[in-house]
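Take a look at the structure below.
Omission of a single protein chain aside, the complex is shown with its protein chains in their original locations.
On to chain A.
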Amino acid sequence: MKIMVAVKRVVDYAVKIRVKPDKSGVETSNVKMSMNPFCEIALEEALRIKEAGLASEVIAVSMGPAQCVDTLRTGLAMGADRAIHVDSPATLYPLSVAKLLKALVDVEKPGLLILGKQAIDDDCNQTGQMVAGLLKWPQGTFASKVVLDKEKQVATVEREVDGGLETLCLDLPAVITTDLRLNQPRYATLPNIMKAKSKVIKKVTSKELNVEIKSDLEVVEVHEPPKRKAGVMVSSVDELIDKLKNEAHVI
């Protein structure tokens, strides 16, 4: 069984986000880009499944401009067997990504598609669900534990929901999206970095996959959250009560 993992190149988690002066989006030039942390977790899970002998191959997939290859290299250095880069200079929204993923699944025929639950840049949390719908596969989102049964061809997925854990049993092939506590991703070791140099990154275009890139969405404006106002020191309890009553209107 093959496992396909989608990885996204995003502004690094630790970078302070700045909005472009024209409010058209987030500043990405000259900014450190890394693999989306949830995608790292997805890849780690796929690698663990493979290392447990339950899968034969892990394929990392990324979509976007040429620099996505760097993210795929990271994936290969972590241990993915090969990678596919869908070259697309245009901005991709979740539905287009889902369609592209479906097209790739049709070609590669993996038994499991694992994605991060959301990307930290746009926080859409839609792609996994959409691609499951397009593929008509069962989906286990926000997974915090995944157990695979090779013989019965099912995956048991534990999800963190309000008030407890929900356990789902999915028939394979299936789509799983990963939550933060599923695992702790590994580091790219030097021997693996060395091995990754000889691994293949295949480049395809949306045209070759017969997917038309268009979007029904339009970004109107991106702006920073309002700055928090500085606090004031109150000199007495009376003043505090007065402020809570007359300024904050909470008592």
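In this section, a contact is a pair of C-beta atoms (placed from the backbone, for glycine too) under 8 Å apart; a residue touches a chain by one contact, two chains touch by 3 or more; residues count from 1.
Going forward, contacts and distances are computed from a predicted model.
**Q** Which of the following names does UniProt give to the chain that is not shown: "Erythropoietin", "D-2-hydroxyglutarate dehydrogenase", "IBH1-like N-terminal domain-containing protein" or "BLOC-1-related complex subunit 7"?
**A** The chain we cannot see is recorded in UniProt as "D-2-hydroxyglutarate dehydrogenase".
**Q** Looking beyond the chains shown, say which of A:Ala77, A:Val105 or A:Ala155 touches the absent one.
**A** In the complete complex, the chain left out is touched by residue A:Ala77.
**Q** For the chain left out of this view, which of A:Leu190, A:Leu217, A:Val232 or A:Val250 touches it?
**A** A:Leu190
**Q** For the chain not shown, which residue from A:Met35, A:Ile49, A:Ala83 or A:Leu148 touches it across the whole complex?
**A** From the options A:Met35, A:Ile49, A:Ala83 or A:Leu148, the contact with the absent chain belongs to A:Met35.
**Q** Just to verify: which one of A:Met1, A:Val15 or A:Val154 makes contact with the chain not shown?
**A** If we include the chain that is not displayed, A:Val15 is the one touching it.
**Q** Can you list where chain A touches the absent chain?
**A** Contact residues on chain A toward the absent chain are 12-15, 30, 32, 34-35, 37, 67, 70, 74, 77-78, 184, 187-191, 193-194.
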